[in-house]
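One structure below.
Shown here: the complex without one of its protein chains, the others still in place.
Let's turn to chain A:
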């Protein structure tokens, strides 16, 4: 059998082994989260940066460290360049990584990215030596601007965070992927495994999934589904699909049929 293992993905100076990036929010049972993360095969998982409290302690960080999963700190909750930069600096110091998921939102109702603030933050973070993975809209023009500003990966949303609406504008995602010279990670909106496969088929190099797994009725089963979907999408994208046709094309020969009179 041919070796079909997926090659690692290079994001700046970082080598991503699994193309399924996971989130850790949306689940209170840490043991269930751990089971889902292990099942997903992920090697990079997001965390948020918040004030230390006796309740939270450092349990997520310790768990990821124990599982050998790299942390991808995000700047969730940031609205401006200023709080994004400070959050990123704190994350780099606390977690000893240059990776940062840049997430600058416009308002708490839509959680949509504020592309203007995001662009400025990306530029400054790149100058400060970070490896910015940048959450953005599905706007192909914005994706190119972010790339020029120093994004190591662009992460367009399929649909708003936590909605599970899937990929609302597949044409835009495909356009972003076809013109990008940095990796594209589909971030936000995925609700089920077929949508993760579709993202990869559209040309995305990886997907980021949080709520779809952590809020599923059986997070471990969904983690397995997502893992397989990313692999399936990768192979089918690489395989070169058949063109779509107007009319049927028989795959069995017409000659030699039995003749009933």
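Keep this in mind: contacts are C-beta pairs under 8 Å (C-beta built on N, C-alpha and C of every residue); 3 or more make two chains touch, one makes a residue touch a chain; residues count from 1.
Following the convention adopted for this analysis, contacts and distances are computed from a predicted model.
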**OP:** Name the absent chain as its UniProt record does, using one of the following: "Cytochrome d ubiquinol oxidase subunit I", "Nitrate reductase", "Probable sugar-binding periplasmic protein" or "Sulfur carrier protein ThiS".
**Re:** "Sulfur carrier protein ThiS"
**OP:** Pick out which of A:36, A:49, A:167 or A:237 touches the chain that's been left out of the picture.
**Re:** A:49
Original post:
Looking at A:86, A:168 or A:228, which makes contact with the chain not pictured?
Top reply: A:86
Subject >> Omitted-chain contact residue, chosen from A:23, A:41, A:140 or A:156 >> reply: A:23
**OP:** Provide the residue numbers of chain A that touch the chain removed from this figure.
**Re:** 23-27, 33, 46-54, 56-58, 60-62, 65, 71-74, 76, 86, 89-96, 101, 103, 208, 210
